[in-house]
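Excluded from the complex is one protein chain; the other protein chains are retained at their positions.
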Amino acid sequence: MWPPGSRAAMALTVDFDAEEIWLAEDPANAARPGVLSQARYGVERALPEILDILSRLDVPATFFVCGGDAERHPRAVESIVARGHELGHHGFTHRSPHLMSRDEEADELGRGLDVLRRFAPRIRGYRSPSWDTSPNTLDLLVEQGLDYASNLMDATAPYRHPAHHIAELPVHWILDDAPHFWFDTSSWDRTIRSAREVAELWQEECDAVHDQGGLAVLTVHPQIIGRPGRLRMLERFLAALRADDGIWFARGAEIADRAHAATPAPAETS
Amino acid sequence: MWPPGSRAAMALTVDFDAEEIWLAEDPANAARPGVLSQARYGVERALPEILDILSRLDVPATFFVCGGDAERHPRAVESIVARGHELGHHGFTHRSPHLMSRDEEADELGRGLDVLRRFAPRIRGYRSPSWDTSPNTLDLLVEQGLDYASNLMDATAPYRHPAHHIAELPVHWILDDAPHFWFDTSSWDRTIRSAREVAELWQEECDAVHDQGGLAVLTVHPQIIGRPGRLRMLERFLAALRADDGIWFARGAEIADRAHAATPAPAETS
Amino acid sequence: MWPPGSRAAMALTVDFDAEEIWLAEDPANAARPGVLSQARYGVERALPEILDILSRLDVPATFFVCGGDAERHPRAVESIVARGHELGHHGFTHRSPHLMSRDEEADELGRGLDVLRRFAPRIRGYRSPSWDTSPNTLDLLVEQGLDYASNLMDATAPYRHPAHHIAELPVHWILDDAPHFWFDTSSWDRTIRSAREVAELWQEECDAVHDQGGLAVLTVHPQIIGRPGRLRMLERFLAALRADDGIWFARGAEIADRAHAATPAPAETS
Partner (left out) sequence: MWPPGSRAAMALTVDFDAEEIWLAEDPANAARPGVLSQARYGVERALPEILDILSRLDVPATFFVCGGDAERHPRAVESIVARGHELGHHGFTHRSPHLMSRDEEADELGRGLDVLRRFAPRIRGYRSPSWDTSPNTLDLLVEQGLDYASNLMDATAPYRHPAHHIAELPVHWILDDAPHFWFDTSSWDRTIRSAREVAELWQEECDAVHDQGGLAVLTVHPQIIGRPGRLRMLERFLAALRADDGIWFARGAEIADRAHAATPAPAETS
């Protein structure tokens, strides 16, 4: 499935999530500067650092961005595209599709695309907020002209959905930064893991996925991974993988191309 | 209590749990493809890997399966039986018996047995969802013709219940994978342990139980333990135990036989 | 404050807690054999092991017992007293005094004493369930003829309460086993620490308290610490402290005597 010389693949995905994640959690957060300061950190401090790390390591990435966040932070989104990274769809707000009617979900997708297309001519991939989807999601993605998604936890290699022209790049909680690092006053019972502990978690999973010849999809959020001590770990972690010639680092769209090419065309969907 | 040459025993139990665990947690999960994708991972990706690991190590196991999951995934259940593992009862749905009336619990047990007997002629063991039981459970197991259970946390060796012809294979949270690895959006405050950390937890407990001459019952779930990094740990963990000739690996039914043989017949129950 | 040759002190306290802790948490637990099996483990399996460890190491301990648990398990309580350990008061039920009226709390104390005095002629110490007390507790302890308590987190050495003839043996969450090991279905978000991790937590705190010349009060519960891997850690942990001649191991009452002797008599209380 992978390019010649590569035995496994690695996708670095960045869920850009600025203010939208806090507003979806609780609209009252709009009046909490302390809470929103974390979003600003992600955009203003962490994003440039992350882009620099990716440049230093020559790692291509896919940034999934909510439409609302893109409207609020156009220069940040421009800086992502300018560095050659892929822009993906992350909803308009950061609300979960499984809580929406079909019309609401279609509207969210359409509004998000309208905004994102101002920054990149073609948007192909969709990652829902929280990796949740609805029974309508695949149909709606086809209708909107997208051709891959990255939401499900059913495999460790990409595949094409049987009844839709949508490739899936599967994810998992282990390879996300949020379950290990998240903390806020409404998540008071959480444990903040050290960067070393998270490197161990990621290493165990990536090593095993790569030994299978699979795809490891790492998901990070600027306001979470962007703390200085964590960024240092991220750079070391990626550098070690980058030094392995057998691992193909690719944007989501490039991986989706491979999945589409490897699978017979699906039956038409209603 | 153990066969000649064995000083302690090890039972690997696999709670098959596919969709039923998510539907019992919240019926609305039926419309959440992201949530259900974890169940599919367990059935389609993890189960074949687990079966291969068990074959490589020559470890016999007992798979506790909900009737609903068996109806949905007959080929998976057939593959378990075909490899020589034991099939056990895990309820029809994944709802806890202590929340049911006597009639409901009897009905769950009967419906589950009807399905499971299509795959294996004799079902002897019962593990309740969540290791919870009701005051009626032992009576109902006798009525249904089962002769062992694996739900209680009152010992580190098997025994026969004083008033029922039911052997008990005791369990504990430490030797389960779920308390250490579980994570989903409705369990957002949980900490995902690394495979190394869980190996430490399991090792401490298994070593001490085996030094007592007891029975360690390890419980894993395909959708949890089945992540590549965790499977690698599981294989290493089991291989080390397998290399110890003094530890008897056995299916639940074989251990139950020992417990029944070691105990005088119980008084009749009403 | 300590006997000649001792620079610091160590009190091993065992909160016996059998069924009462589960019934106080939820009366519906009376009909959950799976839940109650943990209590039975503590009484039948763990307690004898703990008593043997204490004998091997010649460690005197204080066992705080609920009246309700003592009525249910008289032989277990007799075995504690027979080994020379001190019996202390832990309420009649395992409900917290701060949720009771003065009369209810007085009644709990009186009922508990009536039961405990069947096993030991003189009961001197009181530990409340959950280390919570009410504004009436000290007055009531004086009325009931007790002369020490072990509930507060305000010091690392024993002292006498300024207005009551009650010595306090201060405690802390770090030196308890429950915050590190507890797990049940209604505490699903908890992290089970390994025995090694808990040894680290205890060691850090005990070492520092002892270097101050203070008193470290370790609190364990048979159904929690009693798992084989944890008991092995407990024995190693206590053995290392026991090997230090400068540390005085004592029952609560002996430590209370020191605190009373070191402090001028308090003013009379109303």
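Worth a mention:
For reference, chains read A, B and C in written order, and residue numbers begin at 1 within each chain.
As a working rule, a residue touches a chain if its C-beta (ideal position, glycine included) is under 8 Å from a C-beta of that chain, and two chains touch if they have at least 3 such contacts.
No experiment lies behind these values; they were computed from the predicted model shown.
In terms of the touch definition stated at the top, the absent chain reaches A, C within the entire complex. The chain not shown here is touched by just one of A:195, A:225 or A:253, and that residue is A:195.
For the chain missing from the display, the contacting residue among C:38, C:62, C:151 or C:219 is C:151, taking the whole complex into account.
Interface note for the absent chain: among C:62, C:93, C:134 or C:219, the touching residue is C:134.
Contact with the chain not shown here comes from a single listed residue; of A:25, A:44, A:104 or A:257, that residue is A:44. Against the chain not shown here, subunit C presents residues 98, 128, 130-135, 137, 151-156, 170, 172-174, 179-180, 182, 187, 189-191, 193, 197, 200-201, 204-209, 211-212, 214.
Contacts to the hidden chain, counted on subunit A, fall at residues 28, 31-35, 37-38, 40-41, 44-45, 183-185, 188-192, 194-196, 227-233.
Assume only the chains that are shown with their structure count from here on.
Using the mean of the Cα atoms as each chain's centre, the chain most removed from subunit C is A.
Look at where the CA atoms of subunit B average out and do the same for subunit C: the two points lie 35 Å apart. If you average the Cα atoms of subunit A and of subunit C, the two centres end up 50 Å apart. Residues of subunit A in contact with at least two other chains: 189, 191.
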